[in-house]
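Note sheet for the following structure.
Left out: one protein chain. Kept in place: all the others.
Each chain gets a letter, A, B and C, in the order it is written, and its residues are counted from 1.
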Amino acid sequence: MAPKKGILARLDAGEVVIGDGGFVFALEKRGYVKAGPWTPEATLEHPEAVRQLHREFLRSGSDVMQTFTFYASDDKLENRGNYVAQKFSGQKVNEAACDIAREVADEGDALVAGGVSQTPSYLSCKSEADVKAIFKKQLDVFVKKNVDFMIAEYFEHVEEAEWAVQVLKGSGKPVAATLCIGPTGDLNGVSPGDCAVKLVKAGAQIVGINCHFDPMTCLETMKLMKAGLEAAKLKAHLMVQPLAYHTPDCNHQGFIDLPEFPFGLEPRVLTRWDMHKYAREAYSLGIRYIGGCCGFEPYHIRAVAEELAPERGFLPPASEKHGSWGSGLEMHTKPWVRARARRDYWEKLAPASGRPFCSSMSHPDSWGVTKGHADLVQQKEATSEQQLKDLFQKQKENTSH
Amino acid sequence: MAPKKGILARLDAGEVVIGDGGFVFALEKRGYVKAGPWTPEATLEHPEAVRQLHREFLRSGSDVMQTFTFYASDDKLENRGNYVAQKFSGQKVNEAACDIAREVADEGDALVAGGVSQTPSYLSCKSEADVKAIFKKQLDVFVKKNVDFMIAEYFEHVEEAEWAVQVLKGSGKPVAATLCIGPTGDLNGVSPGDCAVKLVKAGAQIVGINCHFDPMTCLETMKLMKAGLEAAKLKAHLMVQPLAYHTPDCNHQGFIDLPEFPFGLEPRVLTRWDMHKYAREAYSLGIRYIGGCCGFEPYHIRAVAEELAPERGFLPPASEKHGSWGSGLEMHTKPWVRARARRDYWEKLAPASGRPFCSSMSHPDSWGVTKGHADLVQQKEATSEQQLKDLFQKQKENTSH
Amino acid sequence: MAPKKGILARLDAGEVVIGDGGFVFALEKRGYVKAGPWTPEATLEHPEAVRQLHREFLRSGSDVMQTFTFYASDDKLENRGNYVAQKFSGQKVNEAACDIAREVADEGDALVAGGVSQTPSYLSCKSEADVKAIFKKQLDVFVKKNVDFMIAEYFEHVEEAEWAVQVLKGSGKPVAATLCIGPTGDLNGVSPGDCAVKLVKAGAQIVGINCHFDPMTCLETMKLMKAGLEAAKLKAHLMVQPLAYHTPDCNHQGFIDLPEFPFGLEPRVLTRWDMHKYAREAYSLGIRYIGGCCGFEPYHIRAVAEELAPERGFLPPASEKHGSWGSGLEMHTKPWVRARARRDYWEKLAPASGRPFCSSMSHPDSWGVTKGHADLVQQKEATSEQQLKDLFQKQKENTSH
Partner (left out) sequence: MAPKKGILARLDAGEVVIGDGGFVFALEKRGYVKAGPWTPEATLEHPEAVRQLHREFLRSGSDVMQTFTFYASDDKLENRGNYVAQKFSGQKVNEAACDIAREVADEGDALVAGGVSQTPSYLSCKSEADVKAIFKKQLDVFVKKNVDFMIAEYFEHVEEAEWAVQVLKGSGKPVAATLCIGPTGDLNGVSPGDCAVKLVKAGAQIVGINCHFDPMTCLETMKLMKAGLEAAKLKAHLMVQPLAYHTPDCNHQGFIDLPEFPFGLEPRVLTRWDMHKYAREAYSLGIRYIGGCCGFEPYHIRAVAEELAPERGFLPPASEKHGSWGSGLEMHTKPWVRARARRDYWEKLAPASGRPFCSSMSHPDSWGVTKGHADLVQQKEATSEQQLKDLFQKQKENTSH
């Protein structure tokens, strides 16, 4: 087998690179990830489930298999009563993730990206050296397993992301870095434009946004990043991996503050047709690494691949079971459903919620606690009864409606 | 291994039997089933994907693995340009489905149910003998593969369901029969109460409702079925497998008539907390076979199993990754999310849609064509351009708003 | 001046008779009626305001000026701290109402209808004789002032309405009787069909529905009344005066139970185009006395008159300032507003609420207290602090969401 074209070669050539979707949310619904800790021990406990999800994304058009190593740093795996660090160790989780990702990537032309994300240590005000040591430990696995490139993703503070990039650069592999911020900037108030500049200066060749906001909001933020880079006369590839949830009502913290997070987000899920708009708009902005995060299921990625099929020159394998813009409905038994086998129908549809007692927007929680606040500090022991009581009370006071 | 307790033994003992969820919708999103034909050739093309979904339902608490044989009758597999009958044959599809279901069922204490569903032949006004011959052909496979019991499901006309039951009874295996109708009755106007009576008289030991309507609507229909049986002094076990989509705005045809069917239903998906209410209400009505249909993902079935854990005496394996009523959130980093780790929070939440330009209800299509109408008749060749144009035009005329 | 054609002569001739709108709600917004007691002392305190509203309805097409005597029975005027009985007396309020109505009626071809409505005495389980005496006292004024006919309206219990009709018949004037009930019948569970029969048997020549529900719901109830009369082989003219508020979510008590009653109903107000649909549908059902109740403003009545102009042969005076189906917009400065000067535009418009944090439906209060319950009994003294506290507490317990 000839070696695959690397990530930078693809992007330098102007190719579209399609990312994958959100593993923790998809696997939570399948029964393999626990909401709350959101840690990826499924790589060891149920590798077949992780492998299957990789395959579905590959089949849907993903060019990158991200190792399922979200929140797989040692400090996170032992946070608030989590058993994974002790039972398995972070190293084992990360290694298994690399093996699975590589296995599936090689079933197609996909690359493997090793991923690191923000740490409880940073929120607990640990030193730069301590935080960097955590990233280094994960990186050692990725180097050993020889992933194709690195992604530092899901950072709320650009400072921590810069530290991550600086560590990952040590591997000599290409580095992508994405923040989970909105148009108002990171949680310290650094603007998206400045964040992009900092990440590139730290060494990232690919920068952008992932998670926390819906596609249209993320693209707003991307515009600001792009403008920041242009103003600083810096060059970098752009990358975006948004939520598959509509979040018109979010504050700067993103969907975590929505009252529906994480167990009532269903009505916000984007349709495949929403994804067509997203993919087209992202492409038009000059973004070439286009993927998804929480809420993205394989069919969402397929929609991205179908929208960009003219540019890419091919459809993904899973389109065998689709037909663009609903054309598979031509085979439906009911004539009024066959009548929906056309782009015009789906493009104009404003889907009803089926929930007449629910509103269309929510007031997000806005507790205003951030890095360093006592409630955010890492603790190894489980949240106590009394801590929970205090939180429940606090919530009731903060919710005025 | 000791033989498993049969379906009737379980129900006779008053045990709760939890069904599985909807394969065609779940696998469509994963990239293995085509919306429109909705046929299950994935059993041959991608058995690992079918197997994985079975496993997720088993892990979530399902006591029954239904063979993935929906619409797997020969006439359906060659309808409107479908290639499956010719490439594989219905027999092969059905056999593979049985093998996969059995393999996973034996990883736990689950039973295998062979499933048949309504046929294009009936809609095309074929004779009773012709329609029965189709069911018999499928049944031969189920007998050969020795499934534990039979389900005749997804029938819009009780007459066709009676024919199916009569055929299935020939196997000597227990027979369940569910219609996809609402409180106004079947498409010929037979009331739910009369339908239930007819099914029992045809030989079904378990009767009920599946698909087409949301849980609360299905339970309304179940009440009418139950009352019909009581009035006729007939005894049967009750079974319900509704949609996981909210459908307050449906007409008698169910969700197929909603403008969002099948590619814009996302905002209607039930949350896990909606499922708790459903499971409790179904149990209170005396229904003991409680499962799901289209839209049900593994976490929906887990919610049913968690709600009925007190009655069942155990939690399903997948609850390791959940914690009842969101208690896993105790481990979340953000304190305002930890504050949501309680039943009270989720039980009262009315989730926003995040779609301020969308309404809460839709006007369903109501073309009023039914059995025998030219547009409904089976045809082997693909829908032609001209046929589509005519349908598109008809739709525009029927939609007045 | 030639004597005007009487109400029965008009209806017997098949003419459309257009009623007026709701005085208490309209005058509450103008500052002359107090929500809560809802009594009509404005006839004495601010006759010019009452006169002006009558004129606006006359100008909008009303053929009947109902005396503003809603809740003007002596027991109501002294209920729960109301000062009107003592300061003015019911007789004075009723007399002034008659004078104003007559003055304006004679500015056109309208008739004057004297109105009585349900009494606190009935809810407090007073005797038939006591309740009838209250109606008789009001009737004496109407006879003295020589109104053209009588309307007994806004009764929740058909029994009390029958008593009222029996009293009013004593005057020799035509009598109309309308209940404020929905399709499920009166608060004692008497069906709409039976209610209609009882009212006709009591002597009413015109029967129907007013208040409590939106037009489409009221028309549903009217269908049941009509069917009841036909089944009993009785003849009567039909009359309907619904709310101008959308109430798809009401229980049998109607809009009083909605959480928005009475100070948050704004988003439910019907547009003039909704009124066109209502008027057409009412006419098609064979109803010929078509008016409105709470929420109806003059422009709503004008819309009824405009929809039925082809049948009536003329437009109301206020149409000088309208133009059918928005044609007055032809004179608008902005071209995109001139583009809305057409029926098609307004007929299809589904108006947005502009309230993204609000739902489309509400859960009504359903306290289940009815005639005879302690909380409903009349009391002369104002509601005490303690009584209020108890009610506030009760409400919090009853509201589970």
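Throughout what follows, a residue touches a chain if its C-beta (ideal position, glycine included) is under 8 Å from a C-beta of that chain, and two chains touch if they have at least 3 such contacts.
This one's a predicted model, so the numbers in the text were calculated from it and none came from an experiment.
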item: Partners of the unshown chain among those that are drawn; value: A, B, C
item: Selected residue (touches chain absent from view) among C:S73, C:N94 or C:S362; value: C:S362
item: Contacting the left-out chain in the complete assembly, out of C:A113, C:L265 or C:I287; value: C:L265
item: Positions on subunit B where the hidden chain makes contact; value: 249, 356-363
item: Interface with the undisplayed chain - residues on subunit A; value: 348, 350, 356, 359-361, 400-401
item: For subunit C, residues in touch with the removed chain; value: 28-37, 48-49, 52, 55-56, 59-60, 79-82, 120, 123, 214, 245-249, 256-273, 297-299, 302, 317-318, 320-323, 326, 328-342, 345-346, 349-362, 365, 367, 369, 373, 375-376, 382-383, 387-388, 391-392, 394-395, 398
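Simple rule for what comes next: only the chains that are shown with their structure count from here on.
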item: Relative orientation of copies subunit A and subunit C, as a Cα rotation angle in degrees, nearest 5; value: 180
item: Whole-Å gap separating subunit A and subunit B, where each centre is the average of the chain's CA atoms; value: 32
item: Length of the line joining the C-alpha centres of subunit A and subunit C, rounded to whole Å; value: 58
item: Centre-to-centre distance between subunit C and subunit B (centres being mean Cα positions), rounded to whole Å; value: 48
item: In subunit A, residues with contacts to at least two other chains; value: 249, 356-362
